[in-house]
Each structure stands twice: as C-alpha cells, then as structure tokens.
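Every protein chain but one is kept in place in this view of the complex.
Think of it as A, B and C in the order they're written, each chain with its own count starting at 1.
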Amino acid sequence: MKRIAVLTSGGDSPGMNAAIRAVVRVGVRKGLEVFGVERGFCGLIEGRIKKMSFNDVAGIMEKGGTILRSSRCEEFRTTEGRKKAAVKLREHNIDGLVVIGGEGSLTGALILYEEHTIPVVGIPGTIDNDIGMTDMCVGVDTCLNTVVDAIQKLKDTASSHERAFIVETMGRESGYIALVSGLTTGAEAVIVPEVPVNYDTLSSRLLEERKRGKINCIIVVAEGAASAYEVARSLENRIGYDTRITILGHVQRGGSPTAFDRLLASRMGAQAVHALLNGDHCTMMALELGKIVHVPLKEVIENKKTLDMSLYNLAYQLS
Amino acid sequence: MKRIAVLTSGGDSPGMNAAIRAVVRVGVRKGLEVFGVERGFCGLIEGRIKKMSFNDVAGIMEKGGTILRSSRCEEFRTTEGRKKAAVKLREHNIDGLVVIGGEGSLTGALILYEEHTIPVVGIPGTIDNDIGMTDMCVGVDTCLNTVVDAIQKLKDTASSHERAFIVETMGRESGYIALVSGLTTGAEAVIVPEVPVNYDTLSSRLLEERKRGKINCIIVVAEGAASAYEVARSLENRIGYDTRITILGHVQRGGSPTAFDRLLASRMGAQAVHALLNGDHCTMMALELGKIVHVPLKEVIENKKTLDMSLYNLAYQLS
Amino acid sequence: MKRIAVLTSGGDSPGMNAAIRAVVRVGVRKGLEVFGVERGFCGLIEGRIKKMSFNDVAGIMEKGGTILRSSRCEEFRTTEGRKKAAVKLREHNIDGLVVIGGEGSLTGALILYEEHTIPVVGIPGTIDNDIGMTDMCVGVDTCLNTVVDAIQKLKDTASSHERAFIVETMGRESGYIALVSGLTTGAEAVIVPEVPVNYDTLSSRLLEERKRGKINCIIVVAEGAASAYEVARSLENRIGYDTRITILGHVQRGGSPTAFDRLLASRMGAQAVHALLNGDHCTMMALELGKIVHVPLKEVIENKKTLDMSLYNLAYQLS
Partner (left out) sequence: MKRIAVLTSGGDSPGMNAAIRAVVRVGVRKGLEVFGVERGFCGLIEGRIKKMSFNDVAGIMEKGGTILRSSRCEEFRTTEGRKKAAVKLREHNIDGLVVIGGEGSLTGALILYEEHTIPVVGIPGTIDNDIGMTDMCVGVDTCLNTVVDAIQKLKDTASSHERAFIVETMGRESGYIALVSGLTTGAEAVIVPEVPVNYDTLSSRLLEERKRGKINCIIVVAEGAASAYEVARSLENRIGYDTRITILGHVQRGGSPTAFDRLLASRMGAQAVHALLNGDHCTMMALELGKIVHVPLKEVIENKKTLDMSLYNLAYQLS
C-alpha cells in the first residue's frame, strides 16, 4: 500500500476534521502518500482528489464541519456511479480508502468493496449514534453538549415563567440525542421515534406535576418522532399550556469538537491507516471498552444500534 | 426612606439577578430594609412581598432568569389593578420601588408614580435593546453572544454543504439582535422589522454571490420581520435553494450573564438605591459614556430607541 | 435495606452532584429513605447526616462541585476514626453507604466494609482518571474540556508571537489530563509523571521544529512531573526561548459538567442504589463497553489504571 485517500460523506459531524488530520499525519509518518477527496462520493466520481501534506491539516482539529466538505450523492447509489468512482481511484493509483460518515456512507463503502474490491475502512461519523458495534460515533458528544447547553439556557428562563418549552432536536430515526439531552438536563419529557407518543398520557402526567407545584416543563422531541409544533398544539389543546418552541436545526452539527470527539476521531483516524496497512480491509473502526478495535463493516451494517431503553426509563425515574 | 422593594417584570433577561443582588446588598449596606416582590406586578397586586437579606442573594449573579420570577400582568394595565398594587406597597410601608424590565414594565412604573406618587426607579432589562436614552439594556449582551455562538456553529456545518441556513431570532419590533448577530458573524443577509424585506432583491443578490463562488449563505431574521419558514419558502420558490431552519426561541433569554451584563446590572442596581435615597424619583438608570446616569422615566418612554441604520449598512458592506 | 446514605470525599470533580441526585431520586423511587453526609468521611465521623428528599436535589445536576461538600479526612485513616464513623451510621440506622470519590476515598470505603461490614458501594469520581476497571471516572470529561478550551485560547495568541507557552495541569501521579489535553489540541510536547522528561531531547526537538518554521510551541505538563516554572527555566537555559506560563489550578475541578459526565454520573448513581438493594456490596460502579457494571472494590484498589502509552505515542505522531 503506497497511496491512500480519505473522504467525508453524508451529514457532517464535529470531529471529522480531527479524523482527517489523523489519517493524513499517520499516513505520512508511515511513508504513504495521502489524498483528500472533496465532497464525498460525488467528488470521488468527479475525480476531485488532491494530495494532502502534513501541514495541510494543521489547525483543523478544532474546527467543526469538514475541510473536505461533504455531500449526499445520488449517483453513487447506482452501479454506474460506483464504477466511475472505482475507476477514478484506480486512475490515481489509490490502494485504500478511508470513509468517514454515517450509516449510508458506510454502506456505500461496503458495496464499493464488494463490487470493486477496493480496500476500504470506515470511521463512524454521525451525530445520531445509531451505528452498531461501537460505543460511540464521532460527533455525538459535541452535539449532545450543544443541545444540553441550549436546554440549560432554556431552564434559566423557564423557571421565571409558567409555560411548556418544546425543544426539537435532530434524529430522524434515532432518539439518542433527544433522550440523552433530556436525561442530562432533567427535562420533564422526552419524545423519541422508538417509542410511540401518547399525548393523553403525557398531558395527564404534566397536569399532575403542575398540581405538585411544577409550574413549567421542558419537553425534548426528536424530529423523527414529531415536530415541535405538533407537540405544542397537542399540549395546548389538551391542557391549555402556553408553549414556546426551539428548533436547534443544524446548529447541532457544528461547533468546535469536544475533547472526547477529538480524541475518538484522532484514534480512529490513526487506526484506520493501520487497518489499511495490515490488510484489515472492509472494517470499521469502533470504540470498545475504551480501545479502538476493527469490526467487519458488513456486520456493522447488519446490526444497527437501537435505543437503550434502560436510559429511557432512567430519564423518567430521575425527572 | 426606610423600606424599598424590587421586582422584575415582563420578559426576563440575563443579568436581572445581578441587578436584584445589587439592589438588595447596597440597600442593606445603606441601612434599608429591602423586599423582593415575586412575579412582577402580578405579585405586587397579590402582595407576594418578602424581606430579603444580604445572604439571600448570594450566588445568584451568575444565574440566568430571575429568582423573583416574572410575569406579564394584565390586571396592572387597569386603574383598578394599579390601585391594588399601591395599596399593597403602603400596607408594607414600602417607600420606594425598583422596577427591572422592558418598555412595558417601565411604562407601568411611570404610571404607578403618576397615579399614586410611589417613588419608583427603573432599570432597563430586556434583550431587545429598544429602550431610549441608554447605550445598552441589561441582557442584550448575553443574548447577542448566545445568538452569535449558535450562528458560528451553523457556519461550521454550512461550509460543508450547499445550502441556505435561516436563523430566526427574537425581536418582535426591534431588529437589534438579528442585525448585530448577523453583522458579527458575517451573515449574508439580515431581515429586520425596521426595513421592509424584498425577496426578489435578496434572491438576486444571493444568486450573484453564488456565481462568485459562495455556495452557502446564512440569513438572520428577526421574528417580527418574518418567520424563518416564510423566508425559506420565499428563497426556495425564487431560486431553488435547499434551506435549513433554526429557531432559537427562549434559549436567547437564558444563560449565565456575560461580564458586561453582570457589571451593567450591578452598577444600575447600586445606582437605583442611590437614586431612591437621593429623591431622584421616576428616573431610569442609564448607561451613558461608560457611566451610570439617571434619566427621567417619562422621557425614556417617549423616546424609544430606533435601529442604528449605520450598523445595517455596515453589515452589508462587510458581508 | 431501608435507609441509605451518600457522601462525596476527596478532591471534588464535576458530575458529583449528578451522582448525588441520581442516588437520592432512585433511592426515593425505590421506597428508601436517603441521607446525605456533609463533608465526606469527616462529616460522617461528626454525624453530619441529614435526610434528603426528591426536591432537595432539584437543579443540582448542572452545578460543578458537590452540594454535600467534601474533605480529605485524616481521622478516617485511623482505626479509631473509622469506628466512630461506623457507630454514627448505626445510630442513624443506615443500612448502606454510597461513596463518591477517588482512589483514597474508595480505599476508605473498602476498609470501612472490611472492618465493620457496612454495605458500601463506590462511584469513581476524580479528574485524574487513574481508577482501574472502569473506562472513565466522573469528572474527567469536563476537566478535559476545560483544559482543552484554555489551551485552544492560548493557541490563538501563540500564533501571533514567537514563544513557548507552558501549561501546567492537574495530575500528581497521573498524566492523563495533560496527555489527552495535549493530544487533542496538537500541543508540541506533553510531560507526564509516567515518562521521565529529558530536557535535552525536548530542546533539540523544539529547535528542529523551529528550523522547519514552527515559531511557537505549546507544552503541557502535569503538575506531578514538573512545575511550569521548571519547564520554562529548562527551555530558557537550553535554547533561549521566551516563555509564558499558565497554571490552571482548581479551575480544572469546576464548571458545569458535560453531557458525558452528567450521563455517567446519573447512571452510576442509579446503579449504586440497585447494587445496594441487590446485595452487591463492596463493589464499584464502572463503565464497561458503554454499560454500567459492578466490579469488586478490592480489585479496583489493587488495579490502579496506568497511562495508555499508545495515546502518548499518538500525541507525538500527530503533533
């Protein structure tokens, strides 16, 4: 293995730059030439591939987003598209590819390997924490802290008024961000895609708490479960609460990565190079027992992470 | 003057607690008895008045919200309601009242003085920065930093994608928060209630910038000018932009106050006690040339602060 | 088991309040009476034990420090002292004790169990991350982010000048904080107690980097390895660098806990109650594979965590 490439794909997550930096620097230290692919699989198909040096990644670890930019690439979902990508890699004599992204991106990497035997390794980068076989994904921790900071600010003002505050977080299919941010801020309720919401039960519970003296409440809802507006209307109709809405949106994807995400991304990036060099192809870097291990990409895709219901119950016990 | 009271009214703003602390501590040091009124003018009408000691305000300066809680009080808008309030103050032998709040609250204080000759002094506490005759109001600085932090996070992720991000800020009648947060983050456009928005012009400008290579943009809109959804639809229809929305909501009212707000609030709180003692009644504490001065409350109400259009122009020159 | 108590001991760490909250709330939900012991083992000996209700722990999760206060207790190191403590627990009919603290505190808990068969469970709370058999301790993550933020600020100004900046972090025997904060900020060198420092080698390396164009450097040193002043003098003498010093001190122990620490502490606090109820005595709550497990306290004490040298090497590879 002489030349490797790295790309970021799908929704960006904080820490992706730290992973890129580690891939480039460890690669260079190991005597490899390292290339960056711009705009994910789209850029791969278009051949937007440029050599990266040790200094090209100076000062990027602390930045949110991804210096290689990202994209969701429809063309890569086709046999045709993937073939073009493989051709581009061969044209550049690239022997191995590191893909940083979420489930869709890792699936893409897997198929690229299966169809074209391109040595790939994956790094789980997503704020959804829905990827199997790893304790955490790059970006989750930063995202959580952003949401927690926002809810904490809400609590300041909430305690001054008699109202329900609804916070809509990211999470189309995964309620992890909503659940953990709710649990760690003492939110009165958490609504996630994995558990059907019953507005009658919820309303009764809030009414009971009001009787016990709680004059305001914070409800965290994952976008995949309901919109903040839907929740607000449901409560207003049922129990006449005055509601206020916060939709954090893409603010949740940004921010300088936390120490945790920088460390995780740095370690995974370094290990990704080792995995390529050791012939551990078609694996994903995973955090397990505080160590970075290589797990088969195929198994990762087949074992999506589900919500830990013990956390869901804990959130209610503690609130 | 022997006994004074303090209350917070209307929308809360960060730094109100620092002002309460200063009123209580300086009052006590001056030999006064100081009382806190809960829930603003509503609490005054209901007689929710309790004595506060030096230690009761320990550790509150750094907290967002207001420990006295706040309210918007319909009853106080009636002659009847204000009479009840005056009676309660007299029952408690309270000789002077400090009102911390925005325009509505200060107007209330003025009328209370005019109708019942209750010695009042006001402290401008609002995130809108729309109160005349003072450089800044308590809470504006913290709010601005919260919005700036959020937009800065958006910029991280924005640079990874080709999209328009719309951020809706507070500001029903005042565009200050939207304008200054946009200016200080280099947002591509700012939409404020004071300047009618022309979506055709805006769309043309964004298209031109796209031609020059800017693949994404951030637009900050004050809630009083348009909703984020309206802006998004307008751009999508006209120029086919993929848009993403952030609505910060009451997050903007919270947060531990900045050094600026703590200092401003502490100085205004201290001066409010001096003003009461010196017979400078029916005044508002104002920041002028870096000093705290007393300005007539009546003039404050008659001279609402308007948006500084030179800042509006500067935002466009710099973006 | 009907009545349990909880205490915090030794150096405080962010997240201890979240753990206290979880112990109290889960305890109360399970029908137990829960008591808080003030000032750690000292307070236990003095009988400073008070009942805590569900509401007593409202709004504390987000606070640094510990509402129960802490201490290092010399008397508890004596047979006599521990006997007094056991007597006090029996006087209050307390059936189980949760001890939140670092190695010394957990050792104290172990001996209390061995000498007096008091059912104890431990929660690892320390910023040093030197406790065995658990991936992380409560407080480490917050501390790391505090140090990373500070170093990141230094980097801003460092890049404007030609200097060496020395940052002294906590860590008397453990270099974890220094190492990981250095790694995640791209510091040029990290000095830890576990690896003897050679100033000649260090100086040569810095000189070489200067030749390659790096005009400034950041060196992170754990207090147990050397003082910032010692490092500064060594570099000034050898290579004439202009140096600047930062000593963060106890700032590192404070701050609102991160999402990670809140979650870890909440889960460990909840599990500690379950462990007491299930008769899993003399265990410590540990994070393993993303789950909270119970490990024997004795083994924890016998297996101190050592520095992961692969991280040390990675720090140098990436810098």
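Remarks
Definition applied: a residue touches a chain if its C-beta (ideal position, glycine included) is under 8 Å from a C-beta of that chain, and two chains touch if they have at least 3 such contacts.
All values reported here derive from a predicted model rather than from experimental measurement.
Taking every chain of the complex into account, the absent chain touches B, C. Of the listed positions C:R253, C:R267 or C:H281, the one in contact with the omitted chain in the full complex is C:R253. Among B:M52, B:I123, B:L144 or B:A189, only B:L144 touches the chain that is left out of the view. Contact with the chain not shown here comes from a single listed residue; of B:V26, B:L97 or B:L206, that residue is B:V26.
For chain B, the residues touching the absent chain in the complete assembly are 18, 21-22, 25-26, 29, 58-59, 61-62, 135-136, 141, 144-145, 147-148, 152, 155, 180-181, 183-186, 256, 258-260, 262-263, 266-267, 270, 288-290, 311, 314, 317-318. Residues of chain C in touch with the missing chain: 8, 12, 14, 63-66, 69-71, 146, 150, 152-161, 165, 244-256.
The definition used in the following text is that only the chains that are shown with their structure count from here on.
Viewed as a contact network, the protein chains form an open path, each link joining two chains that touch.
Measuring from the averaged C-alpha position of chain B to that of chain C gives a distance of 39 Å. Separating the CA-averaged centres of chain A and chain B is a span of 35 Å.
Counting partner chains per residue, chain A has residues 152, 155, 256 touching two or more of them.
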